[in-house]
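Of the protein chains in this complex, all but one are displayed in their positions.
When the chains are written out, they are named A and B in that same order, and each has its own residue count from 1.
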Amino acid sequence: MLILKKFLRDVPAVLGFGIIVALCLIALLSPLIISDLERIYDGDLAARLQPPSLEFWFGTDSLGRDVFARVIVGSRGALQVALSVVALAIGIGVPAGLYAGYTNGWGSQLVMRLTDVFLAVPQLILALSVAQLIGRGLGSAMAALALTYWPFFCRTVYGEVRRLRNALFIEAQQCLGASTPRILFVHVLPNVASAVIVRATIGMGFTIMTTAVLGFLGVGATPPNPDWGLAVAEGRDYLPQSWWTVAFPGLGIFITVLGFNLFGDGLRDLVDPRLRRSR
Amino acid sequence: MKRRTFLMGGSAVVTAAMMGERAAFALPGPDELIWADDLPGTLDPHAVSDVPMQGYMINVYDTLYVNKQNPPKLVPWLATGHTVADGGLTVTFKLRDGAKFHDGHPLTSDDVAWSFKRMLAIKKGPAAAFLPVLDPDGATAPDPTTVVFKLKRVYAPFLAATPLVAILNRRLVEANVKDNDWGQGWLATNAAGSGSYIPDIEGYQPVQKLDLKRNRDHFMGWSDNTAPIETVRRRPIRETTTRVNALIKGDVDCTDSYLPPDQVERVMASKTATVSKDQSMRLMTLRMNNKKAPFDNLNFRLAVSHAFNYKGFIDGVLKGYAVRNAGPIPVNLWGAPQDLPAYELDLDKAKDYLAKAKAEGAPVDREIEIHIQEHLAQTTQAAQILQQGLRKVGVNLKIIPNLWPQLISSTAKPETTPDMWAHWVSSYFIDPENWIGQMYDSQFHGTWKASSWYKNEKVDSLLHEARGLEAKDQRQALYEQASRIIVADAVDIWIYNGVELRGISRRLRGFNFTPIGSGADFHTMWLAS
Partner (left out) sequence: MARFVLHRLVLTIPALFGLLVLTFIMLRVVPNDPSAALAGENATPEQIAEVRRAYGFDQPLWKQFVIYVGQVGTGNLGNSIISNRPVLRDIADRLPATMELTFVSLLFATVVGIPIGAIAAVWYQSLFDHAVRVLTVAGLAIASFWFAIILQMIFAMELDWLPLRGRFPEGLAPPYHLTGLYFVDSLLTLRFDLFGRAAEYILMPAFTLSLAGLASIARFTRAGVLETLQKEFVHYAEAAGYRRLRIIWVYVLRNSVVGATTQIGLLFGGLISSAVAVEAIFDWPGVGSYAVNAILSSDYKAVLAITLVVGLIYALVNIMVDVVHAWLDPRVAEKL
């Protein structure tokens, strides 16, 4: 309860949390908000590039589609992609980190060298390479992002496990004869969880941003996906007159990433101020 | 400590620099044109035949005849005239005196004959128009000002097609041949021409940057232009909006010839630029790879043909700058049947055809792909409109961004040719052969125009016959008949025949549009101050 009180005092973090909750609600309830999800794919070609009005809150795009509806549905896509990527990155990174942190042999070294390799190149560049390999599209973008993000989880968990490894209570468990998996999952993991959660929250924001960049470059989502990055790219040809085609998707990215960043920061301050170091 | 060292080192460098040379600089003056249209993927005019190459070739190289004005007329250029003998099988050209290449050597009939030989031997680009009727040794040079062509068959479009073949400096190219490659490796990044502008190869950056300097000794002279442009700086800008904005700002003097209709009003309203709207024969088409299932099934193709919102696209996106074109020949050219029924958007029919196709075993459930040209928004828009229609009948269409050079090289084999792709067929020479002939005669398989891989014996024989006749009305009947068969077979989706829209700066004068080259003939241009 003390933690909750402390959290509530951090206004930006609460704001962030609020944004995330609102986003999830919108994403879940979008079928209700937008009467017919198919509408986002259909456009009235006679009503192209209409400015924001009562009928079309955010105006229409170059194919006559409702920008408001597309931005809302885009939030679903963004959250889905981000969740999948982060889940995948956790799925690879956390076990790897546990293993590398707890054991001492060449296996541990190998895992850490592997993280070095994947961290040797900035994420976007590696994502471009992978997209080149698997072919462009949302699936390959997600795979690429997961591949480039797992090292962060691995490193975080590695650091924590190393710290805990020499703790008294672990030694006690070893004396009692507990098996390594048991120690790892029942005792070490819960202590590591908080760091992972913080990392994951910040990672969500970062993933949404990178997915948008990939969509913008034409390497991620493909039409008619209402991906925000793709929408900005498509709307670019109609500036400056039809500014709404670019402004609102960009705003969507901004608010979403802001929400996750604020909340993530708040979590980090709450859980462990020492973790201020990295992304 | 570090600060002192830095300052000492810094002043040493500065002193050294002051002793050094100062770079001379030139301000963009009233006699420099900044041309922002696309550069061709290679500088070898025998390697590709597409719109960017046309725009490049007409300035740097000369041809036997050229096209001028709109509607285009064939005008003798390197040749002074021609005669036809043997019922059309022998064509003799007389060359004018005084034509010289950029390196000073005279242009003779030997260069002409050799250029045709090279073009036919390499079998790329412009060769498609000549391979059926001319052997590599079919061009001979009996004397320095005469070239004789011996055709294998009568070929009515022969004269109209001569502007496709650039005349190369034989001596120069042969000096740079490696491993029997006819100099292709070298010519891809060099020039061997005689045209009114000389490219600055030193500063050439492929696809990005090329400067051209006026050729004062060009044989045609410059008497028709009192203030010709001395330097043309070609700086392609790929992004459409950026290009249009650069034009409006006055940074560049033109856009490409695919200006989006959405931008026309904006450009015309600006103080710096205007739009040249020129009636052309430019057909927009969505190709279907007839060799890849399910596109090998007629019912499937018919279904797709009924899933595109033609009216919405032409009225909404093209804003009236185009007319519906039901078949492969532009409606304003002879050979296009005037009463040809056009496919229209009809989702119920589409569903029926789809069901029939499925019953026949076509894999209608697989995801099909359409490749669009990244920087040409109309291709994306057309693809998305088709996607919308197909969604409603249950077909999944995936849109893949791609670029023109990659697309045309992928059409060499049916396996690498995309399921569908969007492009235009512009005027390379004014004859139905340029459209229906090179698109649907199976002998052209492997070229980008014939990328639907369509094979129909009847159509082949009709086109073959039309190619070999002289009389226009006879040819017309054959082309019309072939059109009907092709449209009934729903080989591709033909959308519109359009007006070419190009943004040009208001200071640019002497922009004389002709469909071949899209008006990019710098010879006649001058700049008002």
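By our rule, a residue touches a chain if its C-beta (ideal position, glycine included) is under 8 Å from a C-beta of that chain, and two chains touch if they have at least 3 such contacts.
Computed from a predicted structure; not experimentally measured.
**Student:** Which is it among A:40, A:232 or A:267 that touches the chain not included here?
**Tutor:** Considering all chains, including the one not shown, the answer is A:232.
**Student:** Based on the whole complex, identify which of B:82, B:96 or B:123 touches the chain you can't see.
**Tutor:** That would be B:123, which touches the missing chain.
**Student:** Give the residue, chosen from A:107, A:122 or A:181, that touches the chain omitted from the document.
**Tutor:** Result: among the candidates, A:122 touches the missing chain.
**Student:** For the chain that got dropped from the picture, name the residues of chain B it touches.
**Tutor:** 13-14, 17-18, 20-29, 32, 34, 41-42, 123, 188-189, 205-208, 233, 235, 237-239, 242, 245-246, 249, 251-252, 374, 401-403, 405-406, 409, 412, 446
**Student:** What chain A residues would touch the chain not displayed?
**Tutor:** 12, 113-114, 116-117, 119-126, 128-133, 136, 205, 209-210, 212-213, 216-219, 229, 232, 236, 239-240, 243, 246-247, 250, 253-255, 257-258, 261-262, 265, 276-279
Following the convention adopted for this analysis, only the chains that are shown with their structure count from here on.
**Student:** Give the list of chain A residues in touch with chain B in this complex.
**Tutor:** On the chain A side, the touching residues are 38, 41-43, 45-46, 48-49, 62-64, 136-137, 218, 222-224, 234, 236-239, 241.
**Student:** Along chain B, where are the residues that touch chain A in the complex?
**Tutor:** Its residues touching chain A are 239-241, 260, 262, 266, 309, 312-313, 315-317, 374, 377, 380-381, 383-385, 387-388, 391, 398-401.
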